[in-house]
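Left out: one protein chain. Kept in place: all the others.
Right, subunit A next:
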Amino acid sequence: MTEQEATVVVNDLSLIIIVLLPFIGALFPGPMIRAGRNSCAIFTALPTALSLIMLLLLAPSVMDGQVIAVELAWLPQLGLSVAFFLDGLGLLFAVMILGVGLLITLYARFYLSGDDPMGQFYTFLLLFQGAMLGIVLSDNILLLLVFWELTSLSSFLLIGYWKHLPEGRQGARMALAVTGGGGLAMIAGMLILGEIAGSYKLTDILLQGEAIRTSEWYMPALILILLGAFTKSAQFPFHFWLPHAMAAPTPVSAYLHSATMVKAGVFLMARMWPVLAGTDAWFYIVATTGLVTMVLGALIALFKDDLKALLAFSTVSHLGLMTMLLGFGTPMAAVVAVFHIINHLTFKAALFMTAGIIDHEAHTRDIKRLGGLRTLMPVTFVIGALAALSMAGIPLLNGFLSKELMLEEAAHTTWAGSPYALPALATLGALLSVAYSFRFIGHVFLGPVRADYPHKPHDPPFGLWVAPALLVGLVVLIGLLPHIVEPLVRVAAGAVTGGVLPEFHLKIWHGVTPALFMSAIAVLGGAALLAIHHPLDRAWIAARRPEAKAIFDSVVGGATGLSQRFTQLTHDGAMSRYLAIFVASTTVLGYLAWRGGGLPAATRDLLPVPPVVLVGWVLLLVATGSVVLMHRDRFRALVVIGVIGLTVSVGFVYLSAPDLALTQISVETVTIMLLLLALHYMPKVSPVESSVGRRIRDGVIAVAAGAGVGALAYMFLLRDTPSISEYHLANSYEGGGGTNVVNVILVDFRGYDTYGEIIVLGIAGLIIYAVMEALLNGPAARKLRNTDYSSDRSRDRHPLMMVIATRVMMPMAILVGIYIFLRGHNQPGGGFVAGLVVSIALLMQYMASGFAWTQSRQRIEYHTMIGWGVVIAGLTGAGAWLGGKPFLTSGYDYFHFPPIEEFELATAMLFDLGVFLAVLGAVMLMLYSLSRIAHYAGETVNPEPMDYDPSTRSRIVKEEK
C-alpha cells in the first residue's frame, strides 16, 4: 500500500466556466439550424471543445495529485453553494463526457435525417452534457442532486426525441419515472448523509467515513442513496427501463445509455466509496446486486434479436460488473472498476454507433434479418468486430484486461462463506458475455450474404464511421499498451479510495493465474453456447418470462386509477363538498392536536364584562344568527351583516384598537356598497336547494368548527406567551419617529408587508377592472341590455337632499381624510384609513349625482393612482439606500416654521402617501368597474346632477309663459 501525500487544493474559477459552457452553448443550436445542419453541429461542438480544452489545461495538475476547487455561496442558510472540485475521478468522467460528446455530435450530424429537428436535438444534448458535468464535478451534494435531476429530465427529452413514436414516448416516461423516483430516494439519502456529517460539502463528507459508517442512520442513508444509484445505472430489479430507452435515436443510446448517464450511478457509488463502502451491508447489497445484474443482463442479451436491445442488456450486464467490483470494497477492486469504466466506454459506444450504422444502412436492426454484412460493409465490420471482441474479453484488446482483473478479484472473494459462489457466477457472466459478443459478430457480419435485406447495405460516409473508428483505435491502443492509461487509472482510483492504492501494474500477461483459466472457460463456453443458440433461442421464446414493461404499466395504471378515484371522490367539481371535507378534516386534526398536547394553567384573570358590552354581545350573536336564518333573502342579510361589522368596530374601540376601529368601519361601508351594487344584477333570493339532511350535516360541521375556534381563542386569551411586541413599543418613537405604534409598524418595522399588501390590493383592483372589461365585451353585455331592471329602480334616482348634502360634505370629508392621514404617525389614522375615507367621499358623489356626472369631473385615472401609490412607496423605501441604510428604513426630523407649531416630517409619511394613493385607487377602480355595468344595463345617463332640478324646471316654466 502506498500513501499519497496530502492533497493540495488549488482554487480555480474556470471550473465553473467548464460546467456552464454546455448550458450557454445550448442556446445556440436552435437559432443556428437556420444556417444549416453543419453550422448547427459546429456550434454544438464548439462549447464542448472549449470546455474540454479548459479541462485538459487543468489536467496536468490533477494528474500530479492536486485537487482543483472553487466555491461561491448560493444559499448558505441551506448549506447550498456553487461548489465544484476536480480530482482524478471527476477528471476521468469529465473527459469521457466531453470527449464522447464531441464524437456523438459528429456522429449525430450524419445520423439524423433531414426531417428531424436537429437544433432541438443538439440543444437537449448540450443540456444533458452540462448536467452530467455538473454531477461529476459538484462539491456540494445538494448541487449534485440538482444536476442529477437535470440529467433525468434531459434524458427524458432525448429518449422521447422522436415524439411521433409511441415507443419513444413510453420509454421516455418509464425512464423518467424510474430514474426520477430513484432520484427522490437519493435526495432523502443525501440529506441524511449531510446531517450525519454536519456539512453538505462533498469533500467534507468524504473525510467523515468513520462517523458515517458507525452512525445509526447509516443503513437508511445507504439504502436510499443506493436506490438512486441503482435506478440510474439500471441495476436489477430496476434494469428494465434501459432497453426501453433504446427507442431514442442511436447517438443518444451511445452517449447517455452506454457512456455517460447510466454510469452516473456507478460514479456516485465510486464517489461515496470512501464513506459508504467497507461494511458488510455495502458488500452484500452492492456486490450481490451487481452480480445478479451482470449474469441476468448477459443472459437476456443473448436472446435479444434487436441489435440495440442486445447492446442495452449487455450494458446492463457490464454496469452490474462495475457495481459488483465497487461492492467488493477492496481498493484493488475499485482500481479494476475504474479501468473497466474506461474500457467499457470505448467498446460499447463504438458498438452502439456500429448498430446505428447498420440500422441506417440496412434499415433494420433485427439480427434474424441480418448476416453476411462482412463483405458488404467491410469498414463497419472491422470496427464492430474489434469492439465486440473487446467486449468478449479477447486478448490484445482492452476488454480482456479489465475482465481478467475482474475475474482475478472475484476469484479470491468469499460470498456468504462460500469461496466458490462468486468466481463461478462471475465466470458464468463472462461466458454469457462472450456468447452474445460472438453472436453480434457471427449473426450480423458473418455467414452468407442474404438477398432479402430491407435495404441494400453498404459502408456509410466517412463522417458516420470516423467516430466509432476513433474509439476502436483506443480499444486496440489500450489493449496493446495498457500502461499508457495507467496514470489516469491510478489518479482516478486514488480519488475513489481516498488516497490508499495497492501496488499494481496494468499489463497483458499476468502469468498463469486462476483468472486465466476462468477466462479460457468463458471464451470456450461462450463459443459453445453460441453453437447451440438456435435451439436455446426457441426454448427461450417458448418459456414464460415476466415482462417488465407489462408489470410496470400495470403498476403505473393502478396508481393512476387509484389517485384518479381518490381525486374524483374528494374533488369532483362540487365546491361545497371539498370545502366541507377541508373544514371537517381541519377540525378533526385540530382536535387530535389538542388531545395530544398538554395545557398549561391559566395565567390571566378574566376582564370584567360591563352591561353595555353584554348588549353588544347579544346584538352580535343575534345578528349572526339572523344572517344564517335569513341568508336566502339576500338584501336583508346584507343589512344585518352591516350590523355585525359595526359591532365589531365598536368592539375594537372598546378593546384599545382605535386604528382597527377606523379601518373596520370604513371598510364596512365600502364593502356593503360593493355588495349592494353587485346584488342589483343578481337574483335577490337564494332558493332552497339542499336537503334537510345536508343542512344538518353542514350545521354540525359548522358548529364543530366554530366551537373549536372559539375554544382555541378562549384558551389562549387566558394565557400569556412571550412576544416580540415589546421591541416595537420600545423603538417606535426612537427608531420610527412616531407615537402611534400601529402606524409605525405598518410604515416602518413591517413596511415590506405593507408594501406587498398595497400591491396586492392594486392587483385586485386591476383584476376586477379586467374581468369587467372582458365581461362587457362578451355575451353578458347583450344579456344586460335585454334585461329589464327598471322595476327595482327608484323613481327619484338622485334625490335633491342627498345631492346637496353630499356636495356640501365632499370638501369636509376630504379634509377629514387629509387630517386622518396627517395625524396617522402619532395618533390613530394613517394612509389606509385616509384612503378609505376619501374613497367613501367620492363614492357618495357617484351614488348621489350619478355615474356620468361624477365621471366627467374626475381628473385622475384610478389605474394611474394605483401605479403612483406603489411607485411612491417603493421610491421612498429605496431612498433609504442613499443614506446607506437598508430598504424602507425611515428617517425623520422636527421643523419649526413660525407661526406654525413645531412639527415633524418623516419619510414614513411619504410611504404612507403611497399607501393612501394605492388604497384610494384600488377601491375606486373596483367600485367604478362595477358601476359601469349600469351603462350596459341600459341605465340612462343624466347630464344634470338631479333628475328633477327645481331651478331648471322653473326656468322652463318661465320660458313657456
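Following the convention adopted for this analysis, a contact is a pair of C-beta atoms (placed from the backbone, for glycine too) under 8 Å apart; a residue touches a chain by one contact, two chains touch by 3 or more; residues count from 1.
In this section, contacts and distances are computed from a predicted model.
Between the listed names "Integration host factor subunit alpha", "ABC transporter domain-containing protein", "Multisubunit potassium/proton antiporter PhaC subunit" or "Thiosulfate oxidation carrier complex protein SoxZ", the UniProt record for the complex's undisplayed chain reads "Multisubunit potassium/proton antiporter PhaC subunit". Only one of A:Ala410, A:Leu660 or A:Leu888 touches the chain withheld from this view, namely A:Leu660. Of the listed residues A:Leu57, A:Leu396, A:Val449 or A:Ala711, the one in contact with the hidden chain in the full complex is A:Ala711.
Within the whole complex, the absent chain has one touching residue among A:Leu775, A:Ala852 or A:Leu905, and that is A:Leu775. Annotation: of A:Leu56, A:Leu207, A:Leu516 or A:Ile701, A:Ile701 touches the absent chain (contact as defined above). Here one chain is not drawn; of A:Thr44, A:Thr151, A:Ser317 or A:Ser732, the residue touching it is A:Ser732.
Among A:Ser39, A:Thr624 or A:Gln855, only A:Thr624 touches the chain that is left out of the view. Counting over the whole complex, subunit A has residues 565, 568-569, 572-577, 579-580, 583, 604, 606-609, 613-614, 617, 620-621, 624-625, 627-628, 631, 634, 637-638, 641, 644-645, 648, 651-652, 654-660, 663-664, 667, 670-671, 674-675, 678-679, 681-683, 686, 689-691, 698-699, 701-703, 705-707, 709-711, 713-714, 716-718, 720, 723-725, 728-729, 732-733, 739-742, 745-746, 750, 753-754, 757, 760-761, 764-765, 767-768, 771-772, 774-775, 778-780, 783-784, 826-828, 832, 836, 919, 922-923, 926, 929-930, 933 touching the chain that is not drawn.
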